[in-house]
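Got a structure for you, written out below as structure tokens; questions coming shortly.
Yeah, one chain of the complex is gone here, protein chain that is, but the others are all in their spots.
Labels for the chains are A and B, by order of writing; each one numbers its residues from 1.
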Amino acid sequence: MNAAAPSTSLKWRYFRQGLFFGVVRLSAFLITATLLLILAYIFMNGFRAISWDFLTLPPTDAMTRGGIMPAIVGTLYLTVGAIAVALPLGVASAIYLTEYARQGLAIRILRIGVNCLAGVPSVVFGLFGLGLFVVFLKFGSSILAGALTLGILILPTIIGASEEALKAVPQTFREASLALGVSKWRTISRIVLPNALPGILTGSILGIGRAAGETAPIMFTAATFFTAALPRSVFDEVMALPYHIYVLATAGTQIDETRPLQYGTVLVLVALVLGIDLVAILIRSVMRKKKRW
Amino acid sequence: MTRQFKEILIKNLFALLAFVAVLVLGLIVVFLFREGLPLFRQISPGRFLFGTAWYPTYDPPEYGIWPLIVGSFTVTFFSCLIAVPLGVLSAVYISEIAPARLKNVLKSVIELLAGLPSVVLGFFGMVVIAPWLQETFDLPTGLNIVNASLMLAIMAIPTITSISEDALYAVPREFKEASYALGATKFETIARVIIPTALSGISTAVILGMARALGETMVVLMAAGGAAAVPESLFDSVRPMTASIAAEMGEAPFRSDHYHALFATGMVLFGITLAFNLIADAISNRFKETGSGTL
Partner (left out) sequence: MEKDMIVRAENVDFYYGSFQALTDVTMAFEKNRVTALIGPSGCGKSTLLRLLNRMNDLIDGARVEGEILFEGRNIYAPEVDPVEIRRRIGMVFQKPNPFPKSIFNNITFAPRLSGVHRKSDLEALVEESLRQAVLWDEVKDILDRSAMTLSGGQQQRLCIARALAMKPDIILMDEPTSALDPISTARIEELIDKLKQRYTIIIVTHNMQQAARVSEYTGFFYIGKLIEFGPTEKIFTNPSVKQTEDYITGRFG
């Protein structure tokens, strides 16, 4: 009785819906296809270069033969150093932000600071590392300078992940502990942190992946074109996988001859970084299923 | 030591460590300025920013970064032309339409894409896209704006998708129910209620995606071609600011004018991305204040 005949037909409305759904499906498909295509391409071209020698020998014959062992080791050192810097700082910042800080100017500044730090271009971190660690503190181009620079680069990632993990711990856990007369610090260290640990771990692993793949920040602070020897102290320069790829692909004298080595190095780096990311993703999904609260 | 005193001590220790992030941001400014400002004893900021010739190794050298700024913004613009629609639409698909299992797969895809090292994408642009472009369009070089923009888009998409998805996910269920109860189809609910409600979050995502593209180094260093001139066509090579810094810092003599000029370029880059981030921050904060209705 009341209903007026609709002038826009349902058929047309569903047609538009179908069209839109088609477009969004296509976008998601395109993105997935891009990732798979890149990975497949790298794998197809890279796996032939991979051999035991490739992984365990230094480059030889003006970098046209041999392996990438020093670069793998260098990346490992830099990454471990970076996480050693970023993890304690990041977790401490996250604890302050979620457990202690009250809304106010200080926390506002802190949040903006962390957000802005996350947005600083990686090459600017490189300049900063050069200016502060290499030049001002006279570390020279070294593992120490590179690890510190990378550590600062991944700091916002670690803070963000830790904060999320801490926030996911139910408020009732804290209240229960505090109501039993347990001090705030003990509540945090005995109740909150253990429950947030898997989340913090996931975030840190993602941070490690990020640090392992970065090139620009280590270009002026740690990475060197070629060294057959392994580093003996934190003040030594190192080869690193990402920088090795860049150098071989752009600056070598025999770019075409070293193409197989380039593909091989790319495959090793991608396997390393995405392997790390995949571990983090798996840990998280297992954790979510197990979650009891 | 009393317990209360200990508690206060611990709290302040954490506060101190938390402010390291802010301190670092400050130090970045200090050291960029320390190494960059000496350039302006030689040339004026105006000539530096708007000079159209970047010939740092000529005699006499020219330090005009206008072509580099134009290069940065050109590749950022074209990459966002690709990344914004793809990224936002995928976020809509993931958040509103995809079945639960596919949703998780796609989220992992986005995360893995975000994890691809930029040097790998730069490499891919060099060895795959460049020869293809060169052949298909019969160009002198395949290292150009198109190539760099394509690769940059792949870098910006994960940022745009994941932040947009968060924003879409945060749209209260009540709004969706109200829309369905008023006889809206799923598409109409998405287009007229969910997207408009999430718009500020999506804007934040777009701005951060742009900032990501603008600050990206390895992709443009390897795939953009490196010509320090204002481009005239999509198939011209460009030399964005990041690429210039990364390529030349190794060769610039310590504390030469060239060295100072690269740091000064870093200052400009830092300033621009900082502005993008502050805008994004302001938008997402305004959203928090007025986002949900009060009873």
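The rule we apply is simple: a residue touches a chain if its C-beta (ideal position, glycine included) is under 8 Å from a C-beta of that chain, and two chains touch if they have at least 3 such contacts.
In this text, all values refer to a predicted model and were calculated from it rather than measured experimentally.
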Message: Touch as defined at the start, partner being the missing chain; which of B:Ile43, B:Leu139, B:Ala170 or B:Ala184 qualifies?
response: B:Ala184
Query: Which is it among B:Leu32, B:Ile94, B:Val193 or B:Ala280 that touches the chain not included here?
result: B:Val193
Field: Touching residues on subunit A - with respect to the absent chain
entry: 1-4, 6-8, 10, 13
Task: Extract the touching residues of subunit B with respect to the undisplayed chain.
output: 100, 172, 174-185, 188, 192-193, 196-197, 290-295
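Methods note: only the chains that are shown with their structure count from here on.
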- prompt: Taking each chain's centre as its mean C-alpha position, how far apart are subunit A and subunit B in Å?
  reply: 16
Subunit B residues touching subunit A - in the complex, by the definition given at the top: 3, 6-7, 10-11, 13-15, 17-22, 24-25, 27-28, 31-32, 34-35, 85-86, 89-90, 92-94, 97-98, 104, 106, 108-113, 115-124, 126-128, 154, 157, 161, 185-188, 190-191, 208, 211, 214-218, 221-222, 242, 245-246, 249-250, 262-263, 266, 269-270, 273-274, 276-278, 280-281
Field: subunit A - residues contacting subunit B, complex
entry: 13-14, 16-17, 20-21, 23-25, 27-28, 30-32, 34-35, 38, 41-42, 88-89, 92-93, 95-97, 99-101, 109-110, 112-128, 130-132, 135-136, 152, 155-156, 159, 183-185, 206, 209-210, 212-216, 219-220, 242-243, 245-246, 249-250, 259, 262, 266, 269-270, 273-274, 276-278, 281, 285
